[in-house]
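For reference, the structure I am asking about is given below.
Here the complex is missing a single protein chain, while all its other protein chains stay put.
Moving on to chain A:
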Amino acid sequence: MTPTTQATINSGKEISVPKEEDNKIIQWKLTLHQIGLDVVRTDRTLVFYEKQENLSKLWDVLSVYAWFDKEVGYGQGMSDLFTPMIMLLEDEADAFWCFERLMRRLRGNFKCGGVSVGVESQLCNLANVIQVVDPKLHQHLDHLGGSDYLFAFGMLMVLFRRELSFGDSLYLWEMMWALEYDPDLYNLYEEPDSDRPEDAKAKPKSSRQCGKFEREILRSGAKDEETLPISVFLVASVLKEKSVKLLTEAKGLDDVVKILNDTSGNLDAKKSCSGAMKLHKKYLKKVKLEKAAS
């Protein structure tokens, strides 16, 4: 396998035998270097980051997070996800915890396991969705050498922050999260030892309390491990919307990227969300039919 920093440190271990804790510190310090490189190139067009103190906040939070969540550490793209938090919540600590809650849902994408990056499983899900809702398009992308859907990597990692203006991406995030809302998810965000009233926990969930996307999942009776996040369907709806253009004009992966970039510049959050909802419905239906058939 590839010689990673990890390996270098491990081989060094044989000589000096540093303690477990030392290793953690070394790992973290290596991360700090990367954070330093990325802090100065995050959203440079925003006036907000012209202030040195705001750049410091970005650096602080990312480096504390890397220590806090050692399994994930720091991955490129996380700075993009954090910017809205620190702009909306002036207090650094508040912004950190807000970011930490967001990462609970997204950290899987950033996790790295030697030969794969977490987001690849989402890309794989995306491939499955396209295969179901638009088999012709999937076949075409496959023919162009894009069966791994790597061109959608960024969209899933930073939830369209690179494709949309700052304001539009916030609008999209809010819509996404409203659609995905599930009161149980809120419980997940609570610390296990927090003193919530017992009856709130025991109350059976009414689907009316959930967002529309979550309701569809409940209605379909899909198990937790089968459910996909709305982001996958959002990317799918962007692809589907450009399906004709992709099928007729894309002769290589670079064309695919070009066509997708052309759209996402003026991506309509509302339209994309309703498109994602439609595809989700279609997908759940087809999966159910397939299951019944087999």
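Here is the rule we use: a contact is a pair of C-beta atoms (placed from the backbone, for glycine too) under 8 Å apart; a residue touches a chain by one contact, two chains touch by 3 or more; residues count from 1.
Assume contacts and distances are computed from a predicted model.
Choosing from "Tetratricopeptide repeat protein 29", "Ras-related protein RABA1f", "GTPase activating protein Gyp1" or "DNA-directed RNA polymerase II subunit RPB3", the protein name stored in UniProt for the chain missing from the display reads "Ras-related protein RABA1f". The chain omitted from view is touched by exactly one of A:Asp184, A:Glu226, A:Asp254 or A:Glu290, namely A:Asp254.
Taking the complete complex into account, A:Val158 is the one of A:Ala66, A:Cys98, A:Val132 or A:Val158 that touches the chain left out.
Where chain A meets the omitted chain, the residues involved are 2-5, 34, 37-38, 41-45, 75-77, 79-80, 110, 112-117, 119-120, 123-124, 127-128, 142-145, 147-151, 153-154, 157-158, 162, 248-249, 251-254, 257.
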